[in-house]
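Read through the structure below, which is laid out as structure tokens, and then see the notes.
Only one protein chain is missing; all other protein chains are in place.
First chain written, first letter: the chains are A, B and C, and each begins at residue 1.
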Amino acid sequence: MKSKKLENAEENTLKVSQDIRVRFNETDALGIVWHGYYLHYFEDGREAFGRKHGISYLDVKAHGYVTPIVKSSCEHKLPLRYGEIATIETTFINTPAAKMIFNYKIFNAEGDLVCLGETIQVFVDDNNDLSLTSPPFFKAWKDSNKLI
Amino acid sequence: MKSKKLENAEENTLKVSQDIRVRFNETDALGIVWHGYYLHYFEDGREAFGRKHGISYLDVKAHGYVTPIVKSSCEHKLPLRYGEIATIETTFINTPAAKMIFNYKIFNAEGDLVCLGETIQVFVDDNNDLSLTSPPFFKAWKDSNKLI
Amino acid sequence: MKSKKLENAEENTLKVSQDIRVRFNETDALGIVWHGYYLHYFEDGREAFGRKHGISYLDVKAHGYVTPIVKSSCEHKLPLRYGEIATIETTFINTPAAKMIFNYKIFNAEGDLVCLGETIQVFVDDNNDLSLTSPPFFKAWKDSNKLI
Partner (left out) sequence: MKSKKLENAEENTLKVSQDIRVRFNETDALGIVWHGYYLHYFEDGREAFGRKHGISYLDVKAHGYVTPIVKSSCEHKLPLRYGEIATIETTFINTPAAKMIFNYKIFNAEGDLVCLGETIQVFVDDNNDLSLTSPPFFKAWKDSNKLI
């Protein structure tokens, strides 16, 4: 039987990269992207991840759930300006809890870290009830992606 | 019998004024309010009008209708900057058609005209059908407000 | 001497198409893209046009000008929903005036017309003065693109 440590070492890490082109309407009078728009970038990252790994908002909805955000956080290291193309890396953080946790890293074109962040989502079913354990479809999704 | 001209002169004009405080996140890298945010200001004006005259989105919804925007237009005369408090005047423009037309004028604190605009909304019922004639509640609302 | 009609027939029409993926945060409680977000889509179209034809906000800024929007309008024919990928066609409308006029058409994946619109921009130089005639760089740009 494998030790917990070995099992973790074999666990798959799902990460998706996506380009972000800064829109003019995302800048503010400081000439940089207004800090609140990074949550829009996180959502772009989350949606790119979802499309690639079959766990998008629409996939989840087809199973009878929605996944509202219960927590978000963001650390800003460098600004982004209009004209820049950045890259967002969205990584799925596995947990036994009935949650979807994503970490985000945004890099500018020079490869410098611009922003770090995290969001946590929970599962709510068609009766508006919060799931206290992972819905079956989500367990199946984690298994098929070697997320222990 | 009254002439058309006299009738128009006796028709009521409904207009509501509302203050707008420019938010920092509404500015762009030109240091002024990004042009698209004026549609948010028009919505604020429309909502203030609706609350005052009992024809808000929630009042309309209670009658079984929603009123999606089918047309919007905007003319920008002067910029607005962070720190400014502007005033939006929202005027209901009466028409026999099954539409809600609002005109908007935004003035800065000095009373200069900053922006002119208009939106046109139609009525869609709970079956997602477009109303070709004014819904009864809307006719009643116009009568009670002396809009011929 | 060529007739006005022939001249127009030989004038180049510049048009750029760009995909738009509807973001979840662009929808509203009616389950469709909130009407004001179409101005964000127009900006995406304008920026795609600018990058392709060397007349982007950054190109214009390098020549010492900014191009604020003075007029915008929008007609909504059909809604867009989350999960849809639409196409925006941005066409440059030539005029002898010192303006940049763009027409927009947004189509859904089935090819149905979702939205029509237009924006008009003027030229403002580094001294904040409005240009009453086309700046030299803009005349040169029009010539090189066979826009009479």
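The working rule: a residue touches a chain if its C-beta (ideal position, glycine included) is under 8 Å from a C-beta of that chain, and two chains touch if they have at least 3 such contacts.
Note that the coordinates shown come from a computational prediction; the quantities given were computed from them, not determined experimentally.
S.K.: Could you list which residues of chain A touch the chain missing from the display?
M.R.: 30, 32, 35-36, 39-40, 43, 66, 68-76, 79
S.K.: Which residues does chain B use to touch the chain missing from this display?
M.R.: Answer for chain B: residues 21, 23-25, 40, 43-44, 47, 57-58, 82-83 touch the chain left out.
S.K.: Since one chain isn't shown, list which residues of chain C touch it in the complete complex.
M.R.: Against the left-out chain, chain C lists 24-25, 27-29, 31-32, 34, 36, 81-82.
Please note the rule applied: only the chains that are shown with their structure count from here on.
S.K.: Could you report, rounded to a multiple of 5°, the rotation needed to superpose chain A's C-alpha atoms on chain B?
M.R.: 180
S.K.: Rounded to the nearest whole Å, what is the centre-to-centre distance of chain A and chain C, using the mean of the C-alpha atoms as each centre?
M.R.: That gives a centre separation of 33 Å.
S.K.: Between chain B and chain C, tell me the centre distance in angstrom, where each centre is the average of that chain's C-alpha atoms.
M.R.: Roughly 26 Å, centre to centre.
S.K.: Would you pick out the residues of chain A that each touch at least 2 other chains?
M.R.: Chain A, residues with two or more chain partners: 24-25, 82.
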